[in-house]
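A single protein chain has been omitted from the complex, and every remaining protein chain is retained in its original position.
A and B label the chains in the order they appear, each numbered from 1.
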Amino acid sequence: MIGLGLFKGLLVTLIAAIRGPVTVQYPDRKVGLPGAAKDAGLSLPRFLVKRPRDAARAAVGMATVEDLVEQGPRFRGQDFNWYEDRCTGCASCAKFCPLGIIKIVTSSSGKQTAEGEVYDVDVFDIDIGRCMFCGICVEVCPYDALDMGSDFERAQYERQALVIPVDELRRKKNTPSTWFRPQLESAGYDPHAGEELTWDAAGRHEQPSEEQLTERWVDER
Amino acid sequence: MTLQSEPVIVNVGPQHPSTHGVLRMRVAFDGETVTDAEMIIGYLHRGSEKLAEERTFTQVITLTDRMDYVAAMTNNQAYVLSVEKLAGIEPMPRGVYLRMISAELQRIASHLMAVGFLLQDLGALATPLMYMFREREDILDLFELMCGARITVSYHRPSGVFQDVPDEFWGRLRQFLDGMPAHIDEYERLISGNEIVLSRMRGVGVLDPDVMVNASITGPMLRAGGVDWDLRHRAPYEFYDRVSFDRPIMDESDNYARYLVRVYEMREALKIVEQCVEQIEPGPVRDPDVPFVLRPPVGESYVGIEGPKGELGFYLVSDGGISPYRCKVRPPSLLNLTLLREMVIGLPMADMIVTFGTVDVNMGEVDR
Partner (left out) sequence: MALDFLDNAFFRNIYCNLSASDDGRCGERVFSVLPGGFEWLAFLITGIVIALILVNGLLGSVIVFIWAERRLLGRFQSRLGPNRWGPFGTLTPVADAIKTMFKEDIVPDAADRWVFNAAPVVMMVPSLMVLAVIPWGSGTFLADLNIGVLFIIAITSLSTFAIVMAGWGSQNRYAMFGAMRAVALLISYEIPMALSLLGVLMIAGSLSLVSIVSAQDLPFILVQPLGFLVFFIATTAEINRTPFDVAEAESELGAGYHTDYSGMKFGLFLNAEFAATILSAAVIVAVFLGGGRAWDFLPSQIWFLLKMLPVLIFMVWMRASWPRLRIDQVLSLAWKGLIILAFINIVGSAILTFIWPDPSTTELWKMAGINLIVMIASVYAVGGLLGPGSAPVAGFARGEAPPTPRPAGEPAGGSG
């Protein structure tokens, strides 16, 4: 019968309308009365009595709660985490970056450590305006000093402001993504929980003990 | 009485809602009827093939992401398979299964986009498209768990994938596999039986199978013409010989057949993922002996895989250095586009747009 398919289609959209929206609201979410009461930490009747203005706003759908999109722990965010303590200044990241956006300038520090010479990193600029977040710099870092970050709100007014300078890398709170860091994943680290990861916990390898270091670098030579 | 009229030349694109990117069609209309059409491409050319010549073999993976940007996983897969053949690398079984799972999920996502935008071209005001975005979002969430990115994944590596999936992934995948068939049925209820869709798409844009074979058209477009040609079945790569799946074939070769074959292929892709989940075993996903900087021996390799849009192939030549001497892509979108002129001549304007939609091209892949 002609027309049956049309009504089937109407039915599908009707069911979808009844099932309700699936939209994730970012950066803030509209809440109704119950949501606003929950956000204020009050039961609904108490919320109505104590904060009538907020309740009225919530009732007409104007109350919002800050909300972030859920990200996986491996999410490659638009910033980088850098552990200066782990970095030797070898510039592997700069060499293997497909776009060549990492600028690194080092100078000799004169310090000798067990595994070789360490350079002082003077400049370590990452131009994320051109970065495509492939993560190859993270993959090739032999010392696990560079990680993808987990933040993604980096809108700027100028192109130049998109370059992450070394000072910012030094300063910022390190919540690395677990992209190519299986050791963080197996430790159950969640970058979106907000806790900072210190440099000694970020490594791929076990922290060698003093005896191991002696054995490796003194006794075997 | 015949009316003599001048043809009207209209530039459809590159800034047009239905050119799926930046294709420009210079169309001559006689009234509403297309009398001639010229496809002008190149508005999205980024020189990927040339850029590949100065990047290491691993770095090129990031370029392949951006060719067919709605099916990055299959692009990765084709390129990585070609590199493995060139360098003689034996991939790890678990990595291969993960590559298959991700590629089949990507196939579903790509077909969802194809069908959704096709219905958008039919004028369905984005409702089917929104429903399909809803499910595609689930797939992209799975990709985010897998590799931290949603579109430009760069997940596959020579000898496997770069990292094993987290445990959380399997639960989410199971949830998706359980929910998806009902959603496909929902699309079919909304679209397949709709009289408007049937009357718009059936018997329109018919192509002769012989012509298609001669024009080396591949993928769902060819299978909608009754030719049983699927590289996963004809020349099994990866572990496609270990899974059983069906190739939906239709004989009509019209727009509706091309649409329906895609919908049925989504179901088959789900079956393949199911079997991969059953067969996958713990183990390494990547050979640690394969260095980051590959130096394949002098030689050449071509591997074609069954991408969502057709045979996607990478031809690589190595001169023994760290980057390919030549990298040539066989883009299914470009070759499928070649017959569009023959298809649209004589059709009304509305059907020209729909026919272009059923070809399912991605301009990022056409122009590279």
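Just so we're on the same page, a residue touches a chain if its C-beta (ideal position, glycine included) is under 8 Å from a C-beta of that chain, and two chains touch if they have at least 3 such contacts.
These figures come from a predicted structure and were not determined experimentally.
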item: Residue in contact with the excluded chain [from A:Val12, A:Cys87, A:Leu169 or A:Leu184]; value: A:Val12
item: Selected from B:Leu260, B:Ile280, B:Val303 or B:Leu316 as touching the chain missing from the view; value: B:Leu260
item: Hidden-chain contact residue, picked from the options B:Arg134, B:Arg172 or B:Arg341; value: B:Arg134
item: Chain not shown: contacting residue from B:Ala124, B:Leu231 or B:Leu312; value: B:Ala124
item: Sites on subunit B contacted by the missing partner chain, in the whole complex; value: 8, 10, 16-18, 29, 32, 119-127, 130-131, 134, 190, 192-204, 226, 228, 230, 233, 246-252, 256-257, 260-261, 264, 348-351, 353
item: Touch list for subunit A against the chain that is not drawn; value: 1-3, 6, 9-10, 12-14, 16-17, 19-23, 25, 30, 60-62
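Keep in mind that, in the parts below, only the chains that are shown with their structure count from here on.
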item: Complex contact set, residues of subunit B against subunit A; value: 55-56, 58-59, 61-63, 65, 127, 131, 134, 141, 144-149, 152, 154, 162-164, 166, 186, 189-198, 292
item: Residues of subunit A defined as touching subunit B within the complex; value: 2-6, 8-9, 11-13, 16, 22, 71-76, 96, 98, 132-136, 139-140, 148, 177, 179-180, 182, 185
